[in-house]
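Here the complex is missing one protein chain, while the rest keep their positions.
Here is chain A:
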Amino acid sequence: MKVLVCMSYIPDTTTKIRFREDNTQLDDTTIQWVINPWDELALTRAVELKEDAGTPVDEVEIVMVGGVRCEPILRKGLAIGADKATRIDVEPLDAFQTATQLAAYLQGKDCGFIVCGIESGDYNEAAVGGMLAELLDYASVSSVSSVQFDGVTPIYQRDVANGKEQVKVDGPAVLIVQKGFARVPKIPNMRGIMTARSKPLDVIPAIEVDPLVEFVMYTAPPSKGGVKMLNTPEELVRSLSDEAKLI
């Protein structure tokens, strides 16, 4: 069974974010790009399922919408343990355009299920997974914390209020996962790093699709103020009440 993992790339979380063109565009000249952390957890779990002889998963493919600059990130995914990578050759512009590109490639692909991280760590829209399921006409299963198998049929466990539920769907589903699907991202080992270049990385042309959203302007958050040290609980209560007006 093949598992497909949709990945996106984001600026490293330690990157100093700057804007240009009157704050209408991200200044990406000094940005180091990394795998979106939620997608990295999705890939980690998919690789763990493949490595677990007790599951029917035997292949993991990663798919990314992006220009040539995201190829090192795809190769890291291959080093972590994916068997194949596919890059859809266009810069992602908004969630709809990204989901449409993914859907065009994934439609009809033979797979057990598709996994998407819940959101990207840069725009935090949490939109692509749901859109992708809709465009593919597949079931969307959110908040998935683990996957078990009944024979070759996946059983998805979801985290719900005060408990868990297990669901089964007909045909492939789009799983939307967050922290908990895997404990920590898998660190690639030497063998994985050395063999990453020998694994297939296909580049396919994008389809024509316009974004629905235009980013008009970005505003950086105000810089952090100073820290006030308080010595007693009474001072804290007074400060929260009289100065911050929070209580």
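In this section, contacts are C-beta pairs under 8 Å (C-beta built on N, C-alpha and C of every residue); 3 or more make two chains touch, one makes a residue touch a chain; residues count from 1.
Here is the rule we go by: contacts and distances are computed from a predicted model.
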item	value
Chain not present in the shown complex, as UniProt names it (candidates "Sulfatase", "4Fe-4S dicluster domain-containing protein", "Acyl-CoA dehydrogenase family protein" or "Sugar ABC transporter permease")	"Acyl-CoA dehydrogenase family protein"
Residue among A:7, A:43, A:60 or A:79 that touches the chain left out of view	A:79
Omitted-chain contact residue, chosen from A:68, A:184, A:220 or A:247	A:184
Which residue of A:54, A:205 or A:226 touches the chain not shown here	A:226
Residues in chain A touching the chain absent from view	72, 75-76, 79, 184-185, 187-191, 193-194, 196-197, 226
